[in-house]
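Once you've had a glance at the structure underneath, I'll fire off some questions.
One protein chain is absent from this view; the other protein chains keep their places.
Right after this comes subunit A.
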Amino acid sequence: MANRSGAAQRPNGTQGKICQFKLVLLGESAVGKSSLVLRFVKGQFHEYQESTIGAAFLTQTVCLDDTTVKFEIWDTAGQERYHSLAPMYYRGAQAAIVVYDITNQDTFGRAKTWVKELQRQASPTIVIALAGNKQDLANKRMVEFEEAQTYADENGLLFMETSAKTALNVNDIFLAIAKKLPKYDQNQGQSGQGQGRRLAEGDQGAKTPGNCCK
């Protein structure tokens, strides 16, 4: 019989922390932002995904080795006429995925302007990932992988080619972001802004002897 102290003890080494982060998706209309979110959150893909008019909100949790990261995902409208509203969503975001469609060179150009805007206007500690979506349509490719990779490297972005249709790299890109986000209190000094809201999971108040006799 186990003790009744409420939470089960986490296995040794599991710190049981939950960090919550706001993540925003940006990119031209029809590049597949909503599709990526739908794939990530519900494991689904719709051939006829409606264009987003507004900012859709969903949450999803990913487990890392020692922490649990909960994303509050804001999937924004890509249509140009809603551009002026985007700051409402990337302001205060700790992470952003800028999406383009590898079969459409213009969308890559638009992605670059999004990155610039984020670098200028968003939190300086924001973690930005670039997603070259619709990788399943590589035969119609208009944006070379290397070109995007070089651009990402130069700008310190995470980069992956993804496909919401085949699920390629969809979880991976969110996971990569989760890993890159600062999660530890000791970082708070330098990067307070980028810090996810930290929530205690269980009352791990007491020091465990395991920690002091490593």
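Keep in mind that, in the parts below, a contact is a pair of C-beta atoms (placed from the backbone, for glycine too) under 8 Å apart; a residue touches a chain by one contact, two chains touch by 3 or more; residues count from 1.
The rule is short, and it goes like this: contacts and distances are computed from a predicted model.
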| item | value |
| --- | --- |
| Listed names "Cytoplasmic tRNA 2-thiolation protein 2", "Adrenodoxin, mitochondrial", "Growth hormone-regulated TBC protein 1" or "Rho-GAP domain-containing protein", matching UniProt entry of the absent chain | "Rho-GAP domain-containing protein" |
| Residue of A:Ala30, A:Leu58, A:Leu137 or A:Ala176 in touch with the missing chain, whole complex considered | A:Leu58 |
| Residues belonging to subunit A that touch the chain removed from view | 1-12, 14, 18, 20, 41-42, 53-61, 63, 68, 70, 77, 81-82, 84-85, 87-88, 91, 197, 199-203, 206, 208-210, 213 |
